[in-house]
Structure formats: C-alpha cells, structure tokens
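Of the protein chains in this complex, all but one are displayed in their positions.
So that you can tell them apart, the chains are marked A, B and C in the order they are listed, and the count of residues begins at 1 in each.
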Amino acid sequence: MTDVRPSGRGAHTLPRTQQAAVLHAPGDVRLEERPVPEPGPREALVRVAAVGVCGSDVHYYEHGRIADFVVEAPLVLGHESSGVVVAVGSEVTRVRPGDRVAMEPGVPCGQCAQCRAGRYNLCPDVRFFATPPIDGTFAEYVVLHEAFTHPVPDTLSDEAAALIEPLSVAVWANRKARVEPGMSVLVSGAGPIGLLCLQVARARGAARVVATDVSEHRLAVARRLGAETVNVREREPSSVIADADVLLECSGSAEAIATGIRCVAPAGAVVLVGMGEPTPPLPVGAIQQNELWVTGTFRYAHAYPAAIALAASGTIELDGLVTARYGLADAEAALLASRRDPTALKVIVRPDGRTME
Amino acid sequence: MTDVRPSGRGAHTLPRTQQAAVLHAPGDVRLEERPVPEPGPREALVRVAAVGVCGSDVHYYEHGRIADFVVEAPLVLGHESSGVVVAVGSEVTRVRPGDRVAMEPGVPCGQCAQCRAGRYNLCPDVRFFATPPIDGTFAEYVVLHEAFTHPVPDTLSDEAAALIEPLSVAVWANRKARVEPGMSVLVSGAGPIGLLCLQVARARGAARVVATDVSEHRLAVARRLGAETVNVREREPSSVIADADVLLECSGSAEAIATGIRCVAPAGAVVLVGMGEPTPPLPVGAIQQNELWVTGTFRYAHAYPAAIALAASGTIELDGLVTARYGLADAEAALLASRRDPTALKVIVRPDGRTME
Amino acid sequence: MTDVRPSGRGAHTLPRTQQAAVLHAPGDVRLEERPVPEPGPREALVRVAAVGVCGSDVHYYEHGRIADFVVEAPLVLGHESSGVVVAVGSEVTRVRPGDRVAMEPGVPCGQCAQCRAGRYNLCPDVRFFATPPIDGTFAEYVVLHEAFTHPVPDTLSDEAAALIEPLSVAVWANRKARVEPGMSVLVSGAGPIGLLCLQVARARGAARVVATDVSEHRLAVARRLGAETVNVREREPSSVIADADVLLECSGSAEAIATGIRCVAPAGAVVLVGMGEPTPPLPVGAIQQNELWVTGTFRYAHAYPAAIALAASGTIELDGLVTARYGLADAEAALLASRRDPTALKVIVRPDGRTME
Partner (left out) sequence: MTDVRPSGRGAHTLPRTQQAAVLHAPGDVRLEERPVPEPGPREALVRVAAVGVCGSDVHYYEHGRIADFVVEAPLVLGHESSGVVVAVGSEVTRVRPGDRVAMEPGVPCGQCAQCRAGRYNLCPDVRFFATPPIDGTFAEYVVLHEAFTHPVPDTLSDEAAALIEPLSVAVWANRKARVEPGMSVLVSGAGPIGLLCLQVARARGAARVVATDVSEHRLAVARRLGAETVNVREREPSSVIADADVLLECSGSAEAIATGIRCVAPAGAVVLVGMGEPTPPLPVGAIQQNELWVTGTFRYAHAYPAAIALAASGTIELDGLVTARYGLADAEAALLASRRDPTALKVIVRPDGRTME
C-alpha cells in the first residue's frame, strides 16, 4: 500500500487514502480505508458522486457469484457511476480536472478479435467495474481510462449521469432491435431496465409501446412514461398486442420470453435483455414459422454518447426513477433496500455524501 | 362520359359530376366539370378535403414535363391529399364511408419483380396521382385502392393529413439513412421536405441536426423546429458540422451535394432526396476515402403508417408549415404562389372550399 | 368433374383425364383418375416429370397432419417437382409450351402485408402444393401460376430440376446466415437439406464446413461433397469446431440445437432449418453472452433463380443425392422407402414413368 499522494495534473490537493465499501463474503460488506489510486498515463482519477445499485451488485452481495464470476477476494461493488475528474495522467487529452463525467464501466483490451471487429463488449479480457477481480465504484475515488470517461452537460444531475449506464443497456437493446418510427414494441418487465427500454423505444419514434409486469406500482410508472400496460397476472399480453414488431424482454422470466415471442409479428425482432434461467424452453416453432430474429444483449458498445445525448435532450426521464439514496457507509443498506422494498426502482449510493438531493 | 351516379356502399347521395382543375398546357389550368368516378371492387371514393402543392406540380405547370414524364393530354395535378371516404367498392374492408383518410398517391402493380421484392415505389407500372397520364387530386372526388387509403385520427387536421405525403418522403429518407439516437445529421435545404426531414431526424433521436439554406426565413423556421442552422451564403457548413453521421440532401443543388458530402464522417450515409441536375460532379474521392454510403430516394414505400403515427403523436409539426390556402377554382393561383412567394412553405388547395381554416 | 379438354395455347392434344396418387387417410394412398386441370389466364399446365419425396410428405402419409395442417379431405402429396409446360393461359408471357421448368410450389396472395413487404413465404394465404387443402404434384398434370414456373437449362436433369425445391431451402438458409468467404460453418444434420446447405455454404466461399450426424453413411456423402464431418455419437462437435461463424441446424433435434449453439463464435448466426419439438430448451445464456443472432426459416422467398443458377453452374451436386425412383403407381412405396431405407437420401416419384434414368 502506497503512502504517496496520487500524482497527475490536478492531484496536488488530494488525500492519500479514501473510504470504500468492500464485499468480503455473501452478506458481509465493510467500510474500509484504501489508498487513493494513481491514474496511469491515459487514465483519469474521478471523485465518485453517485452510484446506482444494479441487480448484479445485489446478486454478488447475496450469492458471492454470478455464473462463472466468483468473488474470491474482497471486492468493491458498484458500476453505474458518475463523478468529477480530479486528476489526469500525462497523456490524457479528452477530459480535464473539473469535468463532470459518466463512467463507462468496462475497459476492453483493444487488441482481440472482438475489439478489432468493433464489438468491444464481447472482449474476453475486458476489465469491468465490480466484476471479479476488478473493484467497482462504491468508493470515494476511482481511476478510469479517459476513452471511457464521458463528459456530461450541466443539465444532467449526478444521479442521472450515473444512470447513463443502465440507459446504455436500453440504447443497445433498442439498437439491436432496430426500433423505428411507426413500430409497435412490447417491453416485458417494467423494472429499471424495462422502464428505460420503453423510453428509448419512444425516443426512436415507436408508435406504440406496451409494457408488462406483475407489479401495479411499476406499471403505473410505465404508464406515466408513455406506455400502455398489461398486468400479466390479469391478462394475456397477446390480448393487447398481437403483432408487435419488436419484443424487448427485460424480465429474464422463461414464461415472459415464451409469452412475449408469441406476440411478435412475422419477421419481427426479439431482444433478450433480462437474465434468468440459462436454458429455458423457447418456442422455436414460432420463431421458424414467423422467421423471427432473436438475439441477446451483453452490456453495450458505443452506446454512452447516444445515451448522454438522449438524456440531455430531456427525452428520457432518469431522475424520476430514483427512489432512495444512501451514503457510502450505508452501502449495505442500499443493497438490501434494492431487493426488499417492492416500490424501489433505482437505489443510489452517494460516495460524496449528498444523500439529501 | 358516364351519366350514372357512382355506385358502391354509401354512394346514393352523391352527385354525378364534379369540378376539377385541369392542366391543358404549360401555364394553362382550367376548371372543368367531370364525372364523379366509380370505385372499383377494392376502391374507395374519396371526397377530397385538402391538397398540398408540390414542386412537381409547379414544374408540370411551368414546363409540361418532368424528365421523361410528358403531359400529352389534359392532366389533373395534385397528389398530396386527404379527404373523407364517401363510398366503397364491393370488396373493400379496410375503410368505410365516413372515414377520414390520407391518400397514398401511388398504386403499384403488385406483380413485378420490384413489387414482389417489397420495393413497390420502384414498380415501373405504378399509377401515381398527377403523373401523366394519371389524373391527380385537384378535384372534388377521386377513387383510390383501399390499401393506399390510410385512416387518420381526429387529432390530425385535413391539411396535416394531406401533408402525410411529404412527411412520408422524410420518413423514407431517414429510414434509408438509418438515423439513430446520438447521431449528427446535416439537412441541406430547408424547404418543406428539408423541414420535415429534420423533424423526423429529431423524432428518431438524432442528437444534433444542422439545417442549411440561403433563405433566412426558412432557416428561422428550421430553428423553431429544433435545428441549428447555417446560411450557406455566410458560412461553410463544415465550420459548424465537420463530422455528420448523415447527410439528407434536400436542395437538389449540385453545390450543396458536394459541400455536404465533405461534412460527412467516415462510414457515414448520404441520402439524395432533392432533385436537380441529372449528372452533377460528385466528390468520388471523398466517398472512397471515407467509404461513405450514398443513395437516392424515389418517393417512399411502407412509410404512410409511420408518418401518420409520428404526426399523431405530436412529434412532428405539419400545420405550422402551411402558409396559404386556395379554393379549387384558384388552383392556378396556388401553383403560382408556391413559386413566387419567397416566404411560402406549403400552399394548400382546398377542393372542399374550407380556405378559412 | 369436367369432361372437356383443357384449353389454352398448346392444349389441343391433351387427354381429359390423368392419374394421381391420393392420400385418403394415414397409410392409405390410392391411384385415382382425375380430370386434367384447366390453366387460368396466368397459369401454365405442366406435365409432371419428377417429384422428390420430402419428409413432410412422409409425415402427412404417416400422421395425416403436420401441426395445425390437417388432411381432412383426400389430398395429392408431392411438392418438389419439375416438368414440361404443355399449355398456357391467355395472358402468360414468361413460359410457353415445351419449356422445361422447376415448379416453385407456393403461390402467395400478393396483397397482404407480408407479400407487400417482399416476404411472400410468410403470406398467410399462400396456396402451397400438398399442404391441405391444396393438392400436390404426385400427378401427371398440374397447373401453376407462370410467375412460379421457372425455366431450367437443358444441363439440368428432370430430377435435378425437381430438387431445386430443397436446394431453395438451402439457398434461403445460407442467405439468412449471410455466409461469406472465409467463414466457418457448422451444419448439424446431414440429410438431404443438410447436404444441400453445406454445398451452398461452399458455393458462397465458406472456408470451412463441418457436418454432423449420427449416420456414417450420410457423413460419407458429406465428406464427398467437401465437408469435414463429426459423428456426434463419437465426438463433441465443439472438439472440431469451437468458433463457427454460422450454425445451419438441419436436424430439428433439440440436442443438436443446444450443442450446435455452443460451437458458435461471438456475434455468430444460428439458422434453425430443421423442424422438431415446438419448444425445446435453448441456451439463452450463451445467446446473450455471445450476442448470437438466432432465426428460423419457413420455406424460402426469391430463391429459385439463385438455386437454378447454382445448380446450372455445376457447383452443386443434385443428381448424386437421388437414391431411388418409383413410378406414380408406386408412390406409396416411395413414401415408405424414404423412411425405411437408412441409406435413402432423395427418393423420386416419376409421374412420367421414367424410372430407369
């Protein structure tokens, strides 16, 4: 552990150590003192402002793993983050101290076949915040390669800037589906990702967006954001939308996948965004007879700039999705709240302590 | 000339004859009495409400031809039209008397290679209103195949419903260009088509739209509709937008094409919408070095439903583009006004006489 | 039942009645006398030369239905067919008596949304040979719309011309997958469709084609046609091809689908051609993590001309797939042989009686 101050332009006034919320084992998060990291030549040091709690954070907290990703050493969670650049490495040109930024959490290798093909989200050597063994952003300071440090306009709040990350998931899903003006879009699952997907579909000009869920609370939010809604406990989605051009599946539920696919019109697109069972039964007969295109999304690529532009234009509501805020010392409470409160949408951790916004 | 009443469901109260504005020679438009046509089995008879004057109408009026299309017999002009269905043929199921409709002006053969491939706008045997020898809609009544008779919601005015036609041109151009959220779009030429193209680009989520023209009046409208503007008499477009993802060229000017192409980023798209010189010089070197994709549009296909949905959602301003209205008896004045008034955007002919709206 | 001779140009020498093999119930095929049909204005009357037996014919013969298609009245089977035009309707221009033709078996309505979009294979009102209630081509004479009657060069045998139908399935599957030079393609299932798919993949320049099956006999044919092979009883396909760009699944086996998908490289394409269980378990996790594109094929559209060109160029071996021939009177034996002989690939029925070719 170093005791020197972080260096780089702008670093002279920074502390040597910081606080971070560290996952040691399932159900065991501790606030610890850690050194403030040094930015490399092309990295920025960012003072973290706001971090959204994602389902994957909660899953690591509860189970210590997601599929093949296992927490084997203490891990800082958090990857939906914004902050302010406080120092930069010697070769950085894209940002400078004082810039408010949204942080794209995955830095790919840039050399592999996937990176060369432009699909950097599929890079097998990506270093992604809060995916073992890479620490995340439940911390006061983090470093990030400048190319993934995206300045945001002042019209975006710190929390909206943090939520550019899940918005990028929605931008990517809509891009895969090629949602167009005039289309009908079915969004199954009205959690945060579903609520963002439906907003992006509308921002691309979709004529009709139908959201489904089992929670009346979430469906009410979906209606406020411009969708028609179906509570699948009460009605079949196909009774409302039998010929969707696109299904954006955000629940991960095997039943929602099967039900949703049967609502899609011939030659329509199905994008599986939500994660659930690894091998659910799929209506292959319907996929064949209607020549549907089915794909899944893994994070996103080249999506942050579009997400920031959409959010800055006022087309997308982000701040309205925030339902609770916690300080860094209460990160564990934030993880628990995200799961236990049925009306929770986006729970925010504020390493900068501004929990009263 | 038949003297029987038009038949079909709903036809019992219709007159046998109607008025139409007929082009006999360049500069010679006459109001004439003509029979009200009979709808065929799959046709609707529509009482025409509003017709937008298009540049092609003016060109036929002035020159008697456009390229290989020559006016050799008296021709009714007008093809941007809306109205009310007043009678339908025996097999019609899509509309019924009383429906307010936007009329898609081209009915393709449905049998040729282009039709079978889904590109009905390229059908060599299309019958298109006001393209010789097919009469247009400067008339009280017209018949149209039901498949091209699109019902509109009551939130759309008659004039907005007529302008679904040029809006479809803009929908098609944007679809060809695959305008996406986050993109920068340059629209050269801020006449009616350019003003619609920029609105559709915004409705698809474009982050930045820059419109160019030589008319301050038109640029002011473009600014009101959300675009940045460049008066090309004063500045180079490249000084404002040097890396457009898309150029939608709506002026037809050879200079605008060449200037615009040089503003497009590598791998960008160029859609040539405006018609001008048939073989202008093109910066092929730039197209090669930047691997641009260049295409042109010929009318549109499958665009009316999306255009109606966009207009109905309130995303697109149509009524605000109307700058003058004339009755059918003044169709010639409308054609002249469209050309002579430098502040004219959309001039409307109202065969239903409602010129005071 | 008419007793007049068929009319149309060329019809003067034709008989009034013909023989047809008619399915009355599962396991009950009868040779019957039926009238020779009249060609409509845009139809050709074709004397059938050769008909390939398809798995769907066998399925109707055994079960009397396929999914929702139920044989409720006597049905003539057979839809992979060639023949000679012997008479044409009054408006026919594309073929004339004496032309040797491959017969595309499905005639779409030309009016619906799918037809207008260019996807005529998804037309809900298509009339398809040997799909209830439309009779097929196990008959001496059939009529067919001229647009689906494709002339073939003399270098193609009658049987090769019949097999343009399954070759079109393979052309369509490869087109969906966008197989390109340099790609690696996995073909699971080396029956007739798989053997054609692998040949088309090679004709598109695929660098490597690997075929899998459980039958050594079929795998030997696949090797002769240029594929590497894997007997899935002995080895995992992934031990031979772990990063296929494309999977063309031709077996319909749920296990083959799941195994095959795991062999596909990130961003690869999966085309489900073979029909099997309607809702097998699918490795959605792999589809998501690798952002695979999965689709299915339903017949084909716009594929016959390409299939004929490929076959005529000598790139594709068709005649070599024929393993047995039967006369029309032995159609039932042909259906049985296709199922019972483990070395059978393509069994042919020859309504023209030329079973010694």
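We adopt the following convention: a contact is a pair of C-beta atoms (placed from the backbone, for glycine too) under 8 Å apart; a residue touches a chain by one contact, two chains touch by 3 or more.
None of these values were measured; they are calculated from a predicted model.
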item: Where the missing chain makes contact, among the chains that are shown; value: A, B, C
item: Option from C:151, C:278 or C:305 whose C-beta touches the chain left out; value: C:305
item: Per the touch definition above, residue among A:16, A:116 or A:235 touching the missing chain; value: A:116
item: On chain C, residues whose C-beta touches the chain left out of the figure; value: 171, 174-175, 180-183, 200, 203-205, 207-208, 305-307, 309-310, 313, 315
item: Residues in chain A touching the chain absent from view; value: 110-111, 115-120, 147, 302
item: Missing-chain contacts mapped onto chain B; value: 67, 114, 117, 119, 121-122, 176, 257-258, 266-267, 272, 275-298
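Everything below uses one rule, namely that only the chains that are shown with their structure count from here on.
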item: Remotest chain, chain A as reference, centres from CA atoms; value: C
item: Leading chain pair when contacts are tallied as C-beta pairs; value: A-C
item: For chain A paired with chain B, centre-to-centre distance based on mean C-alpha positions, whole Å; value: 42
